[in-house]
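Structure first, then comments.
The complex is shown incomplete by one protein chain, all other protein chains being positioned as in the whole.
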Amino acid sequence: MRIQVINPNSSASMTATIAAAARAVAAPGSEIIAATARGGPVSIEGHYEEAVATIAMLEEVRRGEAAGCDAHVIACFGDPGLLAAREIARGPVLGIAEAAMHAACFIATGFSIVTTLTRTRIIAEQLVRNYGMEHACRRVRATDLAVLELEDPASDARAKIIAACERALDEDGSGAIVLGCAGMADLTAAVAQALGVPVIDGVAAAVKFAEALVGLGLGTSKRGDLAYPLAKPYRGGLAHLAPLAALPA
Amino acid sequence: MRIQVINPNSSASMTATIAAAARAVAAPGSEIIAATARGGPVSIEGHYEEAVATIAMLEEVRRGEAAGCDAHVIACFGDPGLLAAREIARGPVLGIAEAAMHAACFIATGFSIVTTLTRTRIIAEQLVRNYGMEHACRRVRATDLAVLELEDPASDARAKIIAACERALDEDGSGAIVLGCAGMADLTAAVAQALGVPVIDGVAAAVKFAEALVGLGLGTSKRGDLAYPLAKPYRGGLAHLAPLAALPA
Amino acid sequence: MRIQVINPNSSASMTATIAAAARAVAAPGSEIIAATARGGPVSIEGHYEEAVATIAMLEEVRRGEAAGCDAHVIACFGDPGLLAAREIARGPVLGIAEAAMHAACFIATGFSIVTTLTRTRIIAEQLVRNYGMEHACRRVRATDLAVLELEDPASDARAKIIAACERALDEDGSGAIVLGCAGMADLTAAVAQALGVPVIDGVAAAVKFAEALVGLGLGTSKRGDLAYPLAKPYRGGLAHLAPLAALPA
Amino acid sequence: MRIQVINPNSSASMTATIAAAARAVAAPGSEIIAATARGGPVSIEGHYEEAVATIAMLEEVRRGEAAGCDAHVIACFGDPGLLAAREIARGPVLGIAEAAMHAACFIATGFSIVTTLTRTRIIAEQLVRNYGMEHACRRVRATDLAVLELEDPASDARAKIIAACERALDEDGSGAIVLGCAGMADLTAAVAQALGVPVIDGVAAAVKFAEALVGLGLGTSKRGDLAYPLAKPYRGGLAHLAPLAALPA
Amino acid sequence: MRIQVINPNSSASMTATIAAAARAVAAPGSEIIAATARGGPVSIEGHYEEAVATIAMLEEVRRGEAAGCDAHVIACFGDPGLLAAREIARGPVLGIAEAAMHAACFIATGFSIVTTLTRTRIIAEQLVRNYGMEHACRRVRATDLAVLELEDPASDARAKIIAACERALDEDGSGAIVLGCAGMADLTAAVAQALGVPVIDGVAAAVKFAEALVGLGLGTSKRGDLAYPLAKPYRGGLAHLAPLAALPA
Partner (left out) sequence: MRIQVINPNSSASMTATIAAAARAVAAPGSEIIAATARGGPVSIEGHYEEAVATIAMLEEVRRGEAAGCDAHVIACFGDPGLLAAREIARGPVLGIAEAAMHAACFIATGFSIVTTLTRTRIIAEQLVRNYGMEHACRRVRATDLAVLELEDPASDARAKIIAACERALDEDGSGAIVLGCAGMADLTAAVAQALGVPVIDGVAAAVKFAEALVGLGLGTSKRGDLAYPLAKPYRGGLAHLAPLAALPA
């Protein structure tokens, strides 16, 4: 099975981190097709950046569909463009925030999310509510780390993240931690070892759930709001995004 | 005051309907600046189309900001890109679904939304939940009309809409109707007269609430997730969307 | 257009503050008709006082209707008697808590309310829930100021309020502040200047939203629970409140 | 123990029905003190009537407190003025809607409410939400009976109510019925016998729960929003409602 | 009337505390039949222990039904097996957590629960949600006391509980306290005296509400999910739990 893992931001170095996390958990028969957005912001830390990155992400989904990918993972914790991507995909499409939160529900009755900036904390809180996770997510915590600082070996990112996780366990009564940024994927094992509780990276979770869904023979429902986009003209600089040719009859 | 009213789809004929609805209610000192998305789908009836249209809409917001507009209205009932638009705007930004639902709360304890297709009905239900309107919105009803059929004088759109509204009053126990498509703006008066209850068009509501907010001296909060986008590189075909130059110091 | 702004408590000095706040934002064609409750408590800081003040407020609404007012504002942050007032009004009726919270939703994804006593804090929390604002109101904060202290120039009311607002921004992650008492209306500009975020006074917000609704041709729905009261006898000392004569055919 | 049962409307005949229902279930040591509102509407079928009736009801609570009553029951299904009454009472105060819904939770996982008019149905739905009963109340059904029709032996009230209850059991999946009007109190046994499921009259439920709470030594909390009203002047025709003299030190 | 009060754990000493609390509030005509689980854990502090204790509790309910008990109280704050017990009972069955929370709603608009260990705190939070009490329960607080420590006169249990309650009043804005363990029943009066607010022991509350429901002629609904278990074979060591013979025709 071929699973496309899309980094919606345009930083290839972060794609490498993401792809490694995906490949580390992929089943023997799974091929990870890593893709980097070919345009848009180098990191995603707000609604505007999500909106722009969504376009680049959707183009990758179209490429992945054309290439016969069986499933798609959107590897940014804001899950940008998730429902739009589902419309144009035959197979399952998973966001990493969504996947991580669902995974946490299976192994703990309460979890905390540890993310980067305050503005992404607020966005993560909106996702918690969208996904019906208020009963399970006990708190979202920011670390005041920028996404790209996570890649800087000289930063104290790891220590700050572990400190935030420890406060989560002590103060929130949580039994598991969700790491709230694709760029934290390579820290999962270290954080889990430090804390002694399950720590969930959404990239890995999304890959495994994608494998599970494909293994179940389940694709995105084509009845209702996730049906393929209707055939209609698209104008101007965005005309190439018209879905006409790409869709099944 | 200058209020930019943006039609996120690329159909100029629909912009004319929207602009007329806006101007019909604008206060003497309000100038309505109507804008049509310069690219993207000719109508918006799904998540994918919303995502593509958002880019074109955001470009119009940037133009409107540069032109000194005091407020912006996103004239599509799905409120595409609303939070992204707020990030790049100084003044208030209103979605027409949001504006219509808030207006309904002031004049009735329960309302129904009458919209076009089933897939847009599902999206409208998601907005109801996002906006905390479950206690007030008693039902969303589809009419099986496509957005562009609303413009066809030969269609039976008006009769279908009135019939759906009547069922809403009878079966839902609603006291007001929200018309769930910008393309219905010119039907508001006729539907209200037929029903004898308040009927709300989101375009008009958004314009009046925009005037109200500007009159209160209120703009979009620049603290938290609606702060201006961070300065960072944007790559590829989307590089022109980088907000760097456009933002206040 | 004539907008009646009713101070439900019987303190004329507070009415002056409220009327000034209303007139400061009213559009050129709007006439503000300020009214003070002719009976009941001098300030409203609890459910019992709200219940008594409601009677006096309803009598003012009846006077306002008889005088041809186009809309009514209930200028007490508990929104006492709001639904009852709507039953006897043709035009829109707005509570200032409701108006302020709706305004906040248009310009921020989260807000805090700063109010007076702990008991009014609890009542404000109940309003937040009634209005479906749990997703947007991040916290209600009390200042331990009595309502009438706000009028005392020797009190440190302003400093206490600004301090509470600053804690709200720091700890709650809010992007805007709602001032939770009609008596704070004259502090709005100063608090906004001190904080650098939008600060919302419900009196001003309600006036502008009333103008907006009247401008849209929208009045209170007369279908359902807000229909005019049924014709029936009222006995005893409250007989003069029987709505019989006042109602449209 | 002395339990004051207050009919908030001014119809003595309905008070007789209510008092009989209360006395039929009262424990040997319980004295039922029935009181009729000395002013206000003869029946309560809307927000406005509730607001007016609240004043008369509160006066009865004050009389009951002065007479040493240990608990108070507000015998109108809208629970008008419940929190205001609690502020001025030492002992427990129960609304009959509240009592009936809580009783239903103990004996069924889902219940339906059968009430009178559509406008009272909407108000009952608001109570369901206020009391956190959405998970248990599966539906509120109107019978299109006016409150005072219930007293008319020539009406087909009983048959209409039983028919609505039967639909509730069939269509709503409910295990119990709550009768949504104090005026239905004398029909409880007949309806229960016809249906074969528990049928709850709020008057009886409130009396028994009042006995239970007094037996537990529990009165209304005087900390927070239910503390006695603050001492302050009341003006005009409502001055006699000032709580000053009546309150404990 | 005969009310069976079942201690689901197998500690007879705790049953004595529970029975004393029940008898202290029982009405003159009420006979308290105290029962101790004949098997299972000596205290209940987790989901697993609840599951095992449920079996022993259900056997006592069957004995109580056979002995003609009119109602049953499950005297463990987790309300283990509540719905299962209701299926096999004719009369009402009350959990003490449920009863305490409902009692709190009648006398305060907000309450806090003070319980034993952190793991029982989490379980109590789940009950709060199950019972629709999120609007009323402002916080659940743990004291880090084990259930059986409550019986040790040398422990500082009482002081720790009072300290937790005082924090609840100061920080949570609650008007009443629910004691979150059957083993705290004998501390109720002392805690209430120390705090000056209503303090609710679920054992006493459940007994009084059971009396109330029986007095109303209400038993568990036998329509829907609480109907008697279906007649079918039970195998193996659990065959004696088959409900066949015990059920009414």
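Chains here go by letter, A, B, C, D and E, matching the order in which they are written, and residues are numbered from 1 within each.
By our rule, a contact is a pair of C-beta atoms (placed from the backbone, for glycine too) under 8 Å apart; a residue touches a chain by one contact, two chains touch by 3 or more.
Quick caveat, the model's predicted, so the values are computed rather than measured.
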item: Displayed chains contacting the withheld chain; value: A, B, D, E
item: Among E:10, E:109 or E:143, the residue in touch with the chain that has been omitted; value: E:10
item: Contact footprint on chain B, counting only the chain that is left out; value: 118, 121-122, 126, 129
item: Interface with the undisplayed chain - residues on chain A; value: 25, 27-29, 83, 86, 92, 94, 98, 102-103, 105-110, 131-136, 169, 173-176, 192, 196-198, 200, 204-205, 208-209, 211-213, 215-226
item: Where the missing chain touches chain E, by residue; value: 10, 37-43, 45-52, 54-56, 58, 81, 83-84, 86-88, 118-120, 122-123, 130, 224-227, 229-230, 232-239, 241-243
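Simple rule for what comes next: only the chains that are shown with their structure count from here on.
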item: Innermost chain, where centres are averages of C-alpha coordinates; value: C
item: Interchain centroid distance [CA atoms averaged], chain C/chain E, Å; value: 43
item: Junction residues of chain A - those touching two or more other chains; value: 118, 122
item: Complete list of chain pairs which touch one another; value: A-B, A-C, A-E, B-C, B-D, C-D, C-E, D-E
